[in-house]
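Have a look at this one.
Just one protein chain is left out here, and the rest sit where they should.
Right, subunit A next:
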Amino acid sequence: MPVQCAACGKKAILKRPKTADAMCRECFYWAFEEEIHKTIIDAKLFTPGDKVAIGASGGKDSTVLAYVMKALNDRYNYRLDLYLLSVDEGITGYRDDSLETVKRNRDQYCLPLKIVSYEDLYGWTMDAIVKEIGLKNNCTFCGVFRRQALDRGAMLTECNKIVTGHNADDIAETVIMNILRGDIARLRRCTAITTGQEGSLPRCKPFKYTYEKEIVMYAYFKKLDYFSTECIYSPNAYRGYARAFIKDVEKVRPSAIIDIIHSGESLSIKKDVKMPVQGTCTRCGYVSSQDVCKACLLLEGLNKGMPKLGIGKPHKVRKVRDIHGYV
């Protein structure tokens, strides 16, 4: 006897992790899309006329995001101009393959695509950076450069907003990682649905409450074309542990993912906790809590043959820079 859909009584194909409801294919599509619509409306993520860059990696989350954003924009007449925006880090055998997926998405969804590369923006590909620095701190470079690259790419296409495919599982993972690191500033920021208004483009996460399982199931049933291979340079062990932990807890109690996000949202920081003051970089004008932003510092290190310059805590970096007489 097949399990029936909680909404319509047809044959169910999936058990929703958030609600434990069994659902058929059509009711699942509808519930999945409507919840994202509700998130968008409740948080007032967009206003008509917005030009929105969808950060597109070719992976499952951003592929589903592009598909759903287009569907909802049509269904509810958000009147958004949607663009696909991809960052080419210059990683042979990884990004070049995933960019092919994004190009297919461009054609499948009829959305314009802009690709910005690290090589154009910074003069360095990740392949070249790894040759310089090895496989230890390369992810620091990539992460810092990607943040700015999305902003710069969005500005080049005159977009005024960026959406990314970060899902509920990702955010729960980040909460755990920030707790483990004692990173209070990021802990407070990481659950916000929109970040980065001052000095950079607003960035929002329409999948903030969307479970990874549902994103993958949606992509599977809709036969969406996505790319899934781990970056060849990234063992990313730390996030890997947080990720495995979240999945283990989800197995026992599926609501844990939303509960962890809720915990992050509810934290209030004591007044006497020192928080970094957000200013702007004196070199490039990008938001930074230091006088020179991390990207400029990393770049200075690369260009001066001291690639470790920007790695580590700011006060330690300052010491190194003082010793070497850099301004």
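Keep in mind that, in the parts below, contacts are C-beta pairs under 8 Å (C-beta built on N, C-alpha and C of every residue); 3 or more make two chains touch, one makes a residue touch a chain; residues count from 1.
In the analysis below, contacts and distances are computed from a predicted model.
K.L.:
One chain of this complex is missing from the view, so tell me which of "Ubiquitin-related modifier 1 homolog", "DNA-directed RNA polymerase II subunit RPB3", "NADH dehydrogenase [ubiquinone] 1 alpha subcomplex subunit 8" or "GTP-binding protein" is its UniProt name.
P.N.:
"Ubiquitin-related modifier 1 homolog"
K.L.:
Taking the entire complex into account, which one of A:156, A:244 or A:275 touches the absent chain?
P.N.:
Only one listed residue reaches the unshown chain, and that is A:244.
K.L.:
Among A:59, A:206 or A:264, which one is in touch with the chain left out?
P.N.:
That would be A:59, which touches the missing chain.
K.L.:
Tell me where the left-out chain touches subunit A, residue by residue.
P.N.:
Those residues of subunit A that touch the unshown chain are 2-3, 11-15, 22, 57, 59-62, 165, 167, 169-170, 212-213, 215-217, 220-221, 228-231, 234, 243-244, 247-248, 250-251.
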